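Pasting a structure here, questions to come.
Yeah, one chain of the complex is gone here, protein chain that is, but the others are all in their spots.
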Amino acid sequence: MSQATVARPKQNREAIFLFLPALLPVLLLSVYPLIRGIALGFTNARAGLRVDTDFIGFGNFGKLLHNELFWDSFRIGVIWTLSVTILQFVAALGLALLLNTDLKFRGVARTLALIPWAMPPVVVAIMWRLLLHPTNGPVNKVLQDLHLTDHPINFLGDFSTALPAVIVVGIWVGMPMTTVTLLAGLQGIDRSLYEAAAVDGASAWRQFWYITLPQLKTVIVAITSLDLIWNFNSFGLVYVLTAGGPGGKTMLPMLFAYNEAFRYGNFGMAAAMGDVMVVVIIVFLAFYLRNRLRSQA
Amino acid sequence: MSEASGMRTRPVARVLQYAAVLGYLVFLAFPLLWLISSSLKSPREFAAITPTLLPKNVDFSNYTNALEEQGLVRSLGNSLQISILTTILVLIVALPVSYALARFRSRLRPITNGWILVSQVFPVILIVIPLFMILRPLHLTNTIPGVVLVYLVWSLPFALWMLQGYVAAVPRELEEAAAVDGASRIRTIVAIVMPLLRPGLIATAMFTFISAWNEFFFALVLLQDPELKTLPLVLARFVGAEGQVQFGPLAAASVLATVPSLVFFAFLQRRLTSGLLSGAVKG
């Protein structure tokens, strides 16, 4: 019974049986809620005992257009997503290149570099609150010892430093996964390409630019796309770090929508915000991937 | 970079490389060191204006204090229960599906891959509100089984992604031999494929466990009963209680919450660079 001789319909039937145990939970708890969630954005669903929910078309979206606070949070979300994704990528690429050399201790380094990945986001947030604490955190201590500042900075509480501080934490959390992926990509590059280039006398920089980067392109596009999505949708980390404060300076769109739903009880409006976020992500990804793929061709 | 270019690396560049690696490691590992050291400081040392990296005297009272906190121990139990149940269910459900995905060219394959992608793109806020409405009539809001089911569905994409690659690596010939002997498909999977998949199943199990153990958002919305709260929820609440943060016990509890994930990661790290990506590279 070799693969080639099996008729397609039979395969389909067998596959369906193997899929069955997953099907019910996935349909009930993923596909259905997704569809219903999208639809919810077109209703005025809200908290309350025995309240009726009505279909209101684009009503929520009309209101959202004039909601400056939502767009503020959107702007913050875009700054956060782009900064974290780009800086994280640059940092991770550097580390991956280093770990791909014949340096001693790189096994240890590789293991230690995974630490942030293994930690629960809530713990990460708590830990950074300790590190950035104005009175007894080490970061302020070091800055003061180096005379970079004369008074302790309340990084997470100050209007101008809160978002940058949160971005640093975001980079820290996401680096390992990106590094590991890029490292795997690096290891998949054919050695002979470098050897040939070395024979031609190409410098390390030229080798990096003309061999490493083009060879890594698929991996880079894949991981940065995923990072973009994950960062835009992130919640727990910032929720515990700053809860969106001070004064809304770190209010990511997810936090904003969460508050709209679970603080103010406007479920329909919150879902509409989710809808807008989906559209933005899809448009952004489509644009990004199309450009990448075109330049690849 | 490659060994070829490595050979030509000048000593100055070498030193710079080591310095860079060191810089990275300080950035990535120092925070955890600080957390551990904080958890071992006595309350008085904690309040000191000039903090030191190493505690002057190692003091375990933060750990005993944290463990005396009734809610914390209970939440530890809840987290364990939820993570273990999720892991078992995910394996049961993911194994046949990933087998089918790797072996059959059925129409379900593009649909599944599409779903995996979509489930990543959609912000959870969009899903959590309807989930809430679906679980309520089933009496599953505010229950551990409800959260486990949600985790099952939301851990599946990653599990399928990983496991598929492992299944594809199992030689087909072995199964074909079994099939010739008249074994059914399920029998083949259980007797031939599963033993060969052990490393893949273990890796998937660990990943699922960690993601359930670390999860915050669904738990925040779905579990309101203080008795059912998971560890991350309790830790998050610790922080805010009227600004009166007891950092010592909080640091201790945070270290405890990190241990399981860290141990599993230590086991997993060898596979991370190879196995994890086999699914991705195949696309």
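Structural remarks
Labels A and B are assigned to the chains in the order they are written; within every chain, residues are numbered from 1.
In this text, contacts are C-beta pairs under 8 Å (C-beta built on N, C-alpha and C of every residue); 3 or more make two chains touch, one makes a residue touch a chain.
Criterion: contacts and distances are computed from a predicted model.
Missing chain, UniProt protein name, picked from "3-oxoacid CoA-transferase subunit A", "Sulfide:quinone oxidoreductase", "Sugar ABC transporter substrate-binding protein" or "Alpha/beta fold hydrolase": "Sugar ABC transporter substrate-binding protein". The chain we do not see here touches A, B in the full complex. Taking the complete complex into account, B:L140 is the one of B:L140, B:L231 or B:L250 that touches the chain left out. For the options B:Y24, B:Y99, B:W115 or B:F132, the residue in contact with the chain missing from this view is B:F132.
For chain B, the residues touching the absent chain in the complete assembly are 47, 71, 85, 89, 92-93, 96, 132, 135-136, 138-146, 148-149, 152, 184-187, 221, 224-227, 237, 240-244. Taking the complete complex into account, residues 14, 17, 20-21, 24-25, 47-51, 63, 66-69, 134, 151, 154, 157-159, 246-248, 259, 262-265 of chain A touch the chain not shown.
Everything that follows uses one rule, which is that only the chains that are shown with their structure count from here on.
Between chain A and chain B the centroid-to-centroid distance comes to 16 Å (mean Cα coordinates, whole Å). In the complex of the two chains, the chain B residues touching chain A come out as 1-6, 8-9, 17-18, 20-21, 24-25, 27-29, 31-32, 34-35, 38, 46-51, 53, 92-94, 96-97, 99-100, 104-108, 112, 115, 118-131, 133-134, 149-150, 152-154, 156, 172, 176, 179-180, 185, 210, 213-214, 216-217, 220-221, 231-233, 235-236, 238-240, 247, 250-251, 254, 257-258, 261-262, 264-266, 269, 272-274, 276-277, 280-281. Listed in rising order, the residues of chain A touching chain B in the complex are 1-3, 8, 11-12, 14-16, 18-19, 21-22, 25-26, 28-34, 36-38, 40-41, 45, 91, 94-95, 97-103, 105-106, 109-123, 125-131, 135-138, 141, 172, 175-176, 180-181, 183-184, 187-188, 191, 194-195, 198, 204, 207-208, 212, 222, 226, 229-230, 232-233, 235-236, 239-240, 243, 253-254, 257-258, 261-262, 267, 270-271, 273-275, 277-278, 281-282, 285.
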